[in-house]
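Only a single protein chain was left out; the remaining protein chains are all shown in position.
And then chain A:
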Amino acid sequence: MKKFIAALLVGAMCVSLAACGSKKADDTADTTAAETTESTDAAADADAADGEFTTVADGVLTMGTNAAFPPYEYKEGDQVVGIDAEIAQALADKLGLKLEILDMDFASLITAIQAGKVDISLAGMTVTEERKQNVDFTDSYATGVQVIIVKDGSDIASVDDLANDKIIGVQEGTTGHLYCSDDYGEDHVIAYTNGATAVQALLQDKVDCVVIDQQPAEEFVEANDGLKILDTEYVVENYAAAVSKDNPALTAALNKALQELKDDGTIQGILDKYIKAE
């Protein structure tokens, strides 16, 4: 009797697993079919110009990001939305791929690209020499400014004041983290896993200031009373999408698509939609 039940269970499991498998296959088949009819031209163009590129999952552009960085990426319900999400969607449409977004820690993004877990990463990521050694970057699609958030009435008035034994809150692995660690020493920099936690720490006087990208900084300041952004910026830098070094064809295809999107004004439109003119 026991054996019979065991056999039955094994059978049931096989059937259910098989069901899962075939359903997934159907799904992708459906979507690829739909996508291809939609954008055969674009895909064909890209293929002809740049040779074959491969993605982690067939027919899907897997993007990694850290969805705690408004307005570039943040969560609305379960959905990751924002500038980067929309640009990635536009890129995926151009390439004839379906977009899938994975949310992870910012510091893990480049590792995830190297490990082949995601194809690209759009996360308001600045192009730096160190990063270039480990991943390829597409052309820049936006410029970012690192600014300093302080509380109203803070004795920090400019970048120079940061040197006076201040504790600086940053988001782990961001350029702000790297630059501040180099400039002011590791002991004066507290790295939090996301920007919101760093701002929380600032509100409670745990840190004296937060160095973070301008757009999220503006959102944070707007959402919390008693904070302000210093007029002098910390650094100015370029944002770009990161792609694995093993996949130059994808970088080329993305650059081509990016250029087309810049030319037809799509990128500017997306930026304007999220970043209000001052």
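Everything that follows uses one rule, which is that a residue touches a chain if its C-beta (ideal position, glycine included) is under 8 Å from a C-beta of that chain, and two chains touch if they have at least 3 such contacts; residues count from 1.
What we mean here is this: contacts and distances are computed from a predicted model.
Of the candidates "Ion-translocating oxidoreductase complex subunit B", "Mono/diheme cytochrome c family protein", "ATP synthase subunit a" or "Amino acid ABC transporter permease", the chain left out of this view carries the UniProt protein name "Amino acid ABC transporter permease".
For the chain left out of this panel, the touching residue among A:P71, A:G124 or A:G173 is A:G173. Considering the whole complex, the residue from A:A68, A:I110, A:A142 or A:I156 that touches the absent chain is A:I110. The residue touching the chain not shown here, chosen from A:D78, A:E130, A:D155 or A:D231, is A:E130.
As for the chain not pictured, it touches chain A at residues 106-108, 110-111, 114-115, 130-131, 133-135, 167, 169, 172-173, 177-178, 186-187, 190-193, 197, 200-201, 204-207.
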